[in-house]
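Here the complex is missing a single protein chain, while all its other protein chains stay put.
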């Protein structure tokens, strides 16, 4: 039975590396995978980029109003090309409808989907895509990284010059218009948290 | 480090039994636990009732506007009584603020919190409490049960005389004004699903 | 696809309660389960007994040299009775061959098997059954309980009047000829650990 996985983790938890490794595992077997990502992520453009130095182009760059179902069926030439797995990067930026499409791909078309993304934004609220994935993914799996204090990081703090920012737009791409730091709950909630 | 756990599962996955077992484990050690639940659940009143036949009264019956933080601090006589763990039943009905309080209890007061509840309603959308728990719990753990077809159940279908209901109020208590069945995604999405 | 699960946990982590809850979940659906346990456990005889106060008789009491495969096929009248799940209590006492049978039941007969048991004995070594389950179960899942210090317990200390016993026979049934306490690694390895 094909399943929809949501592998969530904070900034810098190795999500893109993990995605590229899974793609590699399938291809080594001679099986075809599709890589998709929402177009909203301006930084990496149409590539999945791992901080370990590996990267590759995506097959499907999704516009917000795109049907994920149609895009995948087209890319598989209406399932004449067998797709072993659909891998989605930056899945927090999917629309809820695209996440419903991902579930439909598993249930009605037998294509496993592994979606990698952030659980929450810099104010600890889910993005539209991650909110829907948290509701309907067959399996929720956490990718872990560490906080500055050594504990497991969980939240994505947006850092200003004086410390953690507590208000602003939900989306501001890391390294372009904002700087983020993955923190544990205690460090994130600390009212005196300083810039690292 | 105290943590906030969200142990989610569909109807009849054994959430109340699991909660009562954990309470038993602590008390066997001579450690004190607190049981809490939102007052919205009219069926069981102020008791946690397991389908295996075990039940007990809760210590804190929460009104929607209650501060969970204050209720717990009062129940522990402002931490002169050491609380080893706070156990919450029907956690999907917590308010988002009460979930934030649960996180604060772990981070600032060192009290572990284990919240048991449904992930989603009969239309596959999170309840206010579960939406917030899915965002900020330290750990998400699934309690499993089976669908009529033998696969893992995931959704909670509200059953009418003709099959699955696709519209209605979010809250309608099982056995009183509605009947539910835990289903896998395929059985839930099946347009021809019949009454079991 | 049917799977072999090993749900392991220390003494008093609620393994029998969890097993009885799963049996209940299946039967509520009108599906038939089989309960099995190795006959070595003299205390409970042919019953699965939960510390929460629930208990029931097993269908298959296994002798060490029994073929689990044959016993299950017989109990299902050679699969004319459909078995939705085989549940095994005290699975650490299975022989390695019986664990191989459990895997064969999932792969060749499509019967899911959930085995509940201890991971290790009082000297932190696996029992024959748990050693084999740790090698070949499709999925390893931990049932947790707490140590006297509040951390997660992991080991099963055999307690003498002066503290933790560091030598002796592998099998000595709890409450009959020995007394056990589930401890975390730090409390277990503490050379000065005292009786609780």
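What to note about this one:
Letters A, B and C name the chains as they come in the text, with residue numbers starting at 1 for each one.
Note that a contact is a pair of C-beta atoms (placed from the backbone, for glycine too) under 8 Å apart; a residue touches a chain by one contact, two chains touch by 3 or more.
Everything numeric in this text was worked out from a predicted model, so none of it was measured.
In the full complex, the chain left out of view touches A, C. Listed residues A:28, A:65 or A:162: the one in touch with the omitted chain is A:28.
Set against the missing chain, the residues C:40, C:69, C:134 or C:165 yield one that touches it, C:134.
In the complete assembly, the contact with the undisplayed chain comes from C:120, out of C:12, C:50, C:95 or C:120. Residues 1, 103-104, 106-108, 119-120, 124-126, 131, 134-136, 138-140, 142, 151-152, 154, 185-186, 189 of chain C touch the missing chain (whole complex, contact as defined above). Annotation for chain A: contacts to the undisplayed chain at residues 12-14, 17-18, 20-22, 24-26, 28-29, 31, 51-54, 84, 145-146, 148, 150.
The criterion applied here is as follows: only the chains that are shown with their structure count from here on.
Taken as a graph of touching chains, this assembly is arranged as a line, each chain contacting the next along an open chain of partners.
Set against the Cα centre of chain A, the chain with the most distant centre is C. Chain B and chain C have Cα centroids separated by 27 Å. With centres taken as mean Cα positions, chain C sits 38 Å from chain A. Shown for chain A are the residues that touch two or more other chains, namely 1.
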